[in-house]
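Apart from one protein chain that is not included, each protein chain of the complex appears where it belongs.
Lettered A and B in written order, each chain numbered from 1.
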């Protein structure tokens, strides 16, 4: 049951994140919205993992491990995006 | 059940103002709170390994990175596009809501009983000699994913450094922090790192059999490295240093070497020799932890900047 609740939360976060990504103009807010979208996708994965409980485990460890690597890769993408925005701002300041 | 609904409501209540907020700074602060609450959601989903990573990287390191960026962009973000019209916003809103509803319906329609790899993992975990199934998946059954993920971090560092202005190339990464000679931050930057390093080693070590592992330990090590930098009492090393570059690449290289050792000894890439699986896994994890910690720190610091002396 709790898996379904968090799966629905993940779906809602995907919607919220996509909306912010498309509507907001501030680059930093877009990066935040992108992270919300990613968090939603991870939660859907987490709900699937929770549903796959079995063999004495409370959840399927394979999707969980994939979420772990996903969070780290998403963070790397975020740092790159932030660096691009900062560089853009610096280039603009110079004219 | 009530606790789950409360957590879900709180996360939605934080996610909406992150997207709708007026100032980037407020949105980032809310995003950090969102990350911490998301860690609660992971605990409720019986994903304690993910919860630790989310709190350390999703809330902690992201928070440092984004708060710093929000402050540096305070003069006005670089905006290029025209603002969307009201009708356009409404249309996008309807589309996104539709997508969320469709995704939600798909989640409710998932097959029962759910397909699961928990059984095969537990049937084969004894061969890897580790007790934490998530670690077994990361280092064993899906080791190739983890290897590629470690390589992504190295590539991210390379891409980030490529953004450095020509004049700043080879300099120290990030901007210079004002020195906090005394006061709470200086004290924290001196007192906390030794404790944090012990905690990180503990998290790495117990990761073999309990929630924890290299990502979580690396994130803590990164924080302990960034703290003295934030207090201005220790400058990061210039990116031209050979040892720094070797350290960033060492983890994936060690992982690849272990993989080829598997090819030579066991006949399959990333196969661990029988009886020595845990020893090899721990050895690779230790090197990976150091590499990931350095790469994460360099990613948060950003490329070397020209205005270092400004």
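Please note the rule applied: a residue touches a chain if its C-beta (ideal position, glycine included) is under 8 Å from a C-beta of that chain, and two chains touch if they have at least 3 such contacts.
We take it that contacts and distances are computed from a predicted model.
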item	value
Identity of the absent chain, which is to be given by its UniProt protein name, from "Na+/H+ antiporter subunit G", "Glutamate synthase", "(2Fe-2S)-binding protein" or "Lipoprotein"	"Na+/H+ antiporter subunit G"
Shown chains touched by the chain that is not drawn here	B
Touching residue (missing chain; options B:9, B:195 or B:246)	B:195
Touch criterion as defined above, residue of B:110, B:168 or B:185 at the omitted chain	B:185
Interface with the unshown chain - residue positions in subunit B	183-185, 187-188, 191-192, 195
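Following the convention adopted for this analysis, only the chains that are shown with their structure count from here on.
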item	value
Averaged-CA centre spacing for the pair subunit B and subunit A, given as whole angstrom	12
Contact set on subunit A toward subunit B in their complex	1-20, 22-29, 31-33, 35-36, 39, 42-44, 46-62, 64-69, 71-73, 75-80, 82-90, 92-93
Contact footprint of subunit A on subunit B as seen in their complex	1, 4-5, 8, 11-12, 15-16, 18-21, 24, 27-28, 31, 34, 38, 41-42, 44-47, 49-50, 53-54, 57-58, 61-62, 65-66, 69-70, 72-73, 75, 77-79, 81, 83-84, 89, 92-93, 96-97, 99-101, 103-104, 107-108, 110, 114-119, 121-123, 133-134, 136-138, 141-142, 145-146, 149, 152-153, 156, 159-160, 163, 165, 215, 292, 296, 299-300, 302-303, 305-307
